[in-house]
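Take a look at the structure set out below.
Every protein chain except one is present and positioned as in the full complex.
Chain IDs A, B and C follow the sequence of writing; residue 1 opens each chain.
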């Protein structure tokens, strides 16, 4: 096996690109909605087979052990090629957390099964009354002998209907300060008392679910880290995510679709549209420049601060402004349920609806602005 | 003398229009900045002589005793003709308050001198630490025998440098709730201990002043209403003001200037500009329709509620958007200190600067939004 | 009673009657009708006809109620509040142009007649490329709302208006679902037998079109007001960080801005209705409609989009009613002309001259 880290950046980029052309299923390029396991499984297993499933994990745990710079190149090529996200919570979220905080037993028990696709994980963080205020989780876990007993409800659990395991933040100390009484548990979805109810979204897709815990019993081995350390562990892994969630890819994709739509509607050459389009284009270009400065931080192996939340704020709102513009120029097509002319690239209403949750999930934009103002700008709390 | 209230609306309108054409000094039409007494005195005295100085006051006090509907027609004609505001705090603010709350002695002492132009009043409400939070006035008045002794500082006192009297809100009870310990005093500006310092504004005009009170002594007769009733009286007179401050006249004036500027700069026919201009024009037209619904309330003799603050919010921000647009299309002229080509109608920078304070004074727009959200929309405090 | 008081009593009664037929608080009926054909409840339609709604604007001599646009807008606004899918705006549009037996059948609720006037996307004015010759129509009409419930179509042609039965030979209908659970029909007429509707002039068609556009604005006004009310309720109820989220200033200020846009829309719609109800030259009348439709289109999208955001994650579920309001705005905002089209038409109708 070639040492990919030893390749120079350009060769590495070409190697990734070549592999995507060869191996990536063409019908999965730029899917209009998040794919379910039944659809993206084929690609997940191909990655697993090639050993490319976990670019950021150390090699000793079966990852690629890539440098941050190389990971970013890989990601960039994935975005260019329109590679769909897989059911990657095990890879992206749980794996790094276990590698950092798990016991040896937990690592050897869970990591290989993530890499084989045997365990598909989902993330049990949000609750009906702990959305923006995530630290007020009300799901409880109570110690009973060698077990913990969980009760409560999670919501907005992405692709829980595909998963066979869930990692859960649950309250283990009601007396402690909000953030300090939370622990981190691993729960099999087939444990008695776990129920999943898919939520149909505005775009009529069932990407999110509710997950109910009714006296669900898990052994103490399924606790990760120390009791009451769950919040700290979950937060510690956010640096990379903070940048990635601000990637310009959604806006770039939407802007291309806006151009196509304007051309199809005959308004492309209209000077008023051109002025507006150029404005959006410049917003995207400047966003990309800003994003680059954060990638540079990651490439140096450093972790960006809370100011990286600017990326998510600006990208999500730009994405929405672009899709808003699509509706405005689409004439009556703005109200259609299906893509225009059966062409999924001409789907203003669909893309508009898909752009709605980006300002809500991952910490609503209102919360992000609070953080920016208080943590970064130093305004009083 | 004709009974103006008996005229039908159209005849009354024509009578006002005729008089303005005859009597209003042409050089004072649409002045770029608020006029000082030295400039508007001639018009004030002409109004006084004709008996038209105080349209809203009852006839018994020397006013015109006009119905609300007639007052609005008069105001409308004034705006169309570009009549400048006079030093009218005595007419508009103090007069109605004295008529409602003053003693007979106070009415007969002060009202005639307002009508003659002998007393020019200014309004001492705002303080350095009581701006948005007006109820926290710190200027104190302490009873000493038959006198009250005032100490403190007022600021943003419009045209205090023209006035020979000032009406002042001062704290007379420190123990009471903020709004409930404030009284209303009449203070001659030549009283020992009163000092005026004009403030130069961004547009290099001295419309506002600071007024300092250093052990200023006034007799008890100069207290209006009961002790600690000052706040209630000042607030009670705001209904009419709330509507008037949302008049579309500033925006209408600015939009005309924007058109002129675009024509002069050669960008009038540019489709991008036209689209934007039409958007502003529609905002103004819709604002005018909304304003009309409130005028209708006043015409019926009713007082509009707190929702009228929408008018001020929307008008002030529309006015700013129009003047912002002026700067954007003015090329290098946006930075000039004087009007372009010596033509005061081509003065983008000047109008832009004059539009700045409208979102700050009269209760900042932030405060107005708080009021709207809590009082009108019923959101929790 | 004064004329003004009479009028406002009229408006109140109309609003009340609308609320009786289609209670705005309950959207179960609307949900049940979603994305099925014909997408409406024929019984409700007949009840609307029994209330005299499609003929509200017609003179009493023609079987109508002789009321004005102010009244019609008030009625339609109430329907907007309840997201009522029955095509009253289109039915009233047809009623303005029909006479005689066809009109009677429409007003009686026996036949649903829908106008088919549009030949290109984004149109405000009637397309007249279709041809009517020897009692037969050939042409293609786009974006007919709720077309599958029509018994007949009132078709604009180069040669005047034509009434075509939906089940006549040569008539074919292609249906595309819309986000609000309704649908658009593309009507293809290939030498289809038709009845000429002689009475209606081109001017009458233009006026009826403008009335329909204004009615759409009124429907959007009702819908956005209701969605805003639901949102304010949610802001008072939902708690985060130990407080109702409506106590957060940033959300309060956003709500204030939405409230202003709704107030502007109401002022604009009511002013346009008053303009249409008074005599006057054609250009300012049409301009008033464009102004109202432009405002309603923009404001309704803003308000319903923000309503989703202010509802947070729950707003993104299909089961939350608030999403139905967004979907309705998506369908109606551009119908009878987008905001941009109406802004441009306004500027064309009332060009600015140097009147200073």
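FYI, a contact is a pair of C-beta atoms (placed from the backbone, for glycine too) under 8 Å apart; a residue touches a chain by one contact, two chains touch by 3 or more.
As the structure is a computational prediction, the values presented were derived from the model and not from experiment.
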Chains in view that touch the one left out, judged over the entire complex: A, B, C
Option touching the unshown chain, where B:118, B:133 or B:302 are the choices: B:133
Hidden-chain contact residue, picked from the options B:19, B:43, B:212 or B:361: B:361
Of A:5, A:103, A:215 or A:278, the residue in touch with the unshown chain: A:278
Which of B:14, B:200 or B:226 contacts the chain that the document leaves out: B:200
Touch with the omitted chain, as defined above, among A:5, A:195 or A:289: A:289
Residues belonging to chain B that touch the chain removed from view: 126, 129, 131-133, 136, 155-156, 199-202, 204, 208, 265, 272, 324, 327-338, 349, 352, 356-357, 359-361, 364, 366, 369
Missing-chain contacts mapped onto chain C: 248-250, 252-253
On chain A, residues whose C-beta touches the chain left out of the figure: 256, 259-260, 274-275, 277-279, 281-283, 285-287, 289-290, 292-293, 307, 310, 313-314, 366, 368-370, 372-374, 376-381
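What we mean here is this: only the chains that are shown with their structure count from here on.
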Centroid-based (C-alpha) most distant chain relative to chain B: A
Inter-chain centre distance, chain A versus chain C - centres from mean C-alpha coordinates, in Å: 40
Separation of mean Cα positions, chain C and chain B [Å, integer]: 42
Chain A-chain B separation of Cα centroids, rounded to whole Å: 54
Set of chain A residues in contact with two or more other chains: 272
Multi-partner residues of chain C (each touching 2 or more other chains): 251, 340
